[in-house]
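All protein chains of the complex are present and in place, except for one that has been dropped.
The block that comes next holds chain A.
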Amino acid sequence: MSSHAVHSITAAKLPRRRKAGGLRGFGGAMPATFLVILFFVVPVLALLLRSVLEPAPGLQNYETLLGSTTYLKVFANTFIVSTLVTICALVIGFPVAWALVIMPSTLTRIVFAILLLSMWTNLLARTYAWMVLLQRTGIINKTLMQLGVIDQPLALVNNLTGVTIGMTYIMLPFVILPLYGVIRTIDRAVLRAAALCGATRWQALTRVLLPLAAPGMAAGGLMVFVMSLGYFVTPALLGGTSNMMLAELIAQLVQSLVDWGLGSAAAFLLLVVTLALYAVQLKIFGTRQMGGR
């Protein structure tokens, strides 16, 4: 029945197709639209309904989430870690993306292969590898102690430090790839012009290169931030039990406590924040072409 309704809408719009530019080709997009509705819109609505209907109709689930310090701490943890991961990934990712643009193309291909290989390696394996590296008797602590930098091993794992380190590593490709795409389109003659205008390397970086790379920074940064907000595996393995993140909370609410209503409310809040951030990014960078020129 719903498919019949879509059909009649399409038929009604057809004669005015030229005028209604946004609907041009809608008929061809119909199966895809149907799939999006079935697999995306319906589950989200179900989620929303559950959060306001279970265990009883009302907003009490949201009140519980936003009213308790325990849950607010989980939100705070999530935002702090996501922010730190985004900043670290951008700070590390920008020079890497720049290096990828200026290095000889054979080397670029090799570095890309390494990047992709790390992305394709199992997430659990990579996270466990960080556990080994970061633990008290791990190679990082041992090296630092042998060098005399520290006396006591640093607590690098089972806390938010460990989560931040591990997630920064996992998120790096998601910053590097869009940044590479944007930086590659920046004409390097523009940087030469900046140099002849009297700009030092630092001034050329901050006043020319970074502003021109900003769309890529925003795209990569937003992607990393949003992915970090809902990340589960790495925080669960590298984080401690005392400082939980949102995805862990949702898992616990649904799996251990079987509180679907509260879990749905938490998941829905996460979705709202994500969409709000996306809207902000669209507002700032709009439909402007991602690129230097």
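In this text, contacts are C-beta pairs under 8 Å (C-beta built on N, C-alpha and C of every residue); 3 or more make two chains touch, one makes a residue touch a chain; residues count from 1.
Everything below uses one rule, namely that contacts and distances are computed from a predicted model.
One subunit of the complex is not drawn; among "Sarcosine oxidase subunit gamma", "Hydrogenase subunit MbhD domain-containing protein", "ABC transporter ATP-binding protein" or "Indolepyruvate ferredoxin oxidoreductase", its UniProt record names it "ABC transporter ATP-binding protein".
Across the entire complex, the residue among A:80, A:115 or A:190 in touch with the chain not shown is A:190.
Screening A:43, A:67, A:95 or A:211 against the full complex identifies A:211 as the residue touching the chain left out. Take chain A: the residues that touch the chain left off the picture are 187, 189-190, 192-201, 203-204, 207-208, 211-212, 214, 292-293.
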